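Only a single protein chain was left out; the remaining protein chains are all shown in position.
Entry: chain A
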Amino acid sequence: MKSNRRKLLSMLVLTTLTGSLAAACSSTKSADPAPSTGPDNSSAPAGATSYPLKSAKTLTYWSELAGNLTGVKSAHADVPFFQDWQKKTGVPLKFSAPPTNQAKEALNVLLASGELPDMIEYDWLGAFPGGPEKAIKDGYILKLNDVIDKYAPNLKKYLKEHPEIDKQVKTDNGSYYAFPFIRGDDYLRVYQGPILRKDWLDELGLPIPQTIDDWYTTLKAFKEKKGAAAAFSVISAPRPFNELGNGAFAGAFGVTRDFYLDNGAIKFGPAEKGYKEFLATFRKWYEEGLIDKNFATVDQKALDANISSGATGATVNNAGGGIGKWMPILTAKDPKALLVGAPYPVVKKGDTPFYGQKDAAYSPGGQVAITATSKNAELAARMLDYGYTEEGHMFFNFGTEGTSYKMENGYPKYTDLLLKNPDKLAPAQAMSLYIRGNYNGPFVQDKRYIEQYLGLPSQREAITQWQKTDVDKHKLPAITATPEESTELGKIMTDLNTLVDEMTLKIILGTEPVDAFDKYVEKFKSVKLDRAIQIKQAALDRYNKR
């Protein structure tokens, strides 16, 4: 026993001594404190990473495969972008991916198994219960502050130059937790809104609807004169009227389906008067057969079928993945067919819409965290930092020069491989093979991507149209709760959201009268809505102090 203890003591002394000695040495030699951690020859001095790194180690990477690659490629290893990424950074990667639409369940199992890959690409801010601080505290992901300081000079530089984004990508405690996806331009942040069949409107001699009343007239005309069985249809998975969660229609009555800001105070839309009016309106529309009868079960596939068969003439969806996907299908049948973006509806003509879809510059998906158990944090960080270099920026947004883009007068122009794919892939799909500019990832998105991606004038006009809202005044910033708060908030929100979904569906379907709304508001109180608002308010106060 005794001798053992003595051995331990001497060893401790020895290691501390050598440690401080090494530190002293390196500080005299150079200002760079990053010592090589292993035999890996990739650990070049920090701040001067040059790619490719020529790593002997293979890193493991967990990530969902982009949705529009479904049916095109089944694994990351087959996607040219991910092959090239490994070549350019010089770090071999071994990918694993969850089954489509099951990322959350799969991540749950992965975390429970305790055997984590080096990197996990996930929405740690919005989708991980408890948020990033909890993920760090529970020991899943690494707090990146030191790592970024030492090994990610390019990201660090970008954040330094953009303090308003820096504020968004860290928690209240100032912890960095992921290599973020950043929308590099305001224009990239709006991509969703109401969409209509303009050719039907023209045929019926109707203007583009502005107010809720206009919408009623339009939908009625669509149903009666164009035979649209489901005049208005919208994706309802995972929650009913999922796409309306961004404020379309409910926004006309001055509320959203979620928390929002009203003159600096946080409010919960479904508990406010305006939501009742929204429900009453939709109930009327549903009763008159203007809304898809199966709306509670509509998914992407059902909506695609509705639009392309002409059963639906109005929806809420994206300019790229919606208008861009449907237009070729529609025009193949009817050359006159035209989908356009409509302004967010208002009640009184001439009003600015209260709310609309607008992502924060720091967008939730595509962020990559390094796991707390990873033995290769340094290598992973250097590899991920590539996305924020000049070269990486071009690669992520435009792919490889000569293959996916050509420089024309200093402007990276996508080739026909992407825009008019020889294998008849839609541009969105072809792009996902060679670039990540059209979805997300650890890089800064470039505006020049969207300028070319939205090939149709109606898509570009739609974006301009959808930007005209007051969303900036009402949207909550990317606030984070503390781990304790978020456990509590999580519990409240499951019950609260269940209630909201039930109320929305039951009142619209007519199972319960509109006046049942007041009963639900009472119920909100008993599941502690007030406490949820308190937590949000506290988080907002902390955010403002960041």
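What we mean here is this: a residue touches a chain if its C-beta (ideal position, glycine included) is under 8 Å from a C-beta of that chain, and two chains touch if they have at least 3 such contacts; residues count from 1.
Here is the rule we go by: contacts and distances are computed from a predicted model.
Among the names given as "PaaI family thioesterase", "Cyclase", "1-deoxy-D-xylulose-5-phosphate synthase" or "ABC transporter permease subunit", UniProt records the absent chain under the name "ABC transporter permease subunit".
The missing chain, though absent from the display, is touched by one residue of A:L53, A:L93 or A:L111; that residue is A:L111.
The missing chain, though absent from the display, is touched by one residue of A:N294, A:T352 or A:T464; that residue is A:N294. Although one chain is not displayed, chain A still touches it through residues 104-105, 108, 111-114, 128-130, 138-140, 229, 236, 239-240, 293-294, 296-297, 372-373, 490-491, 494-495, 498, 501-502, 504-506, 509, 511, 523, 526-527.
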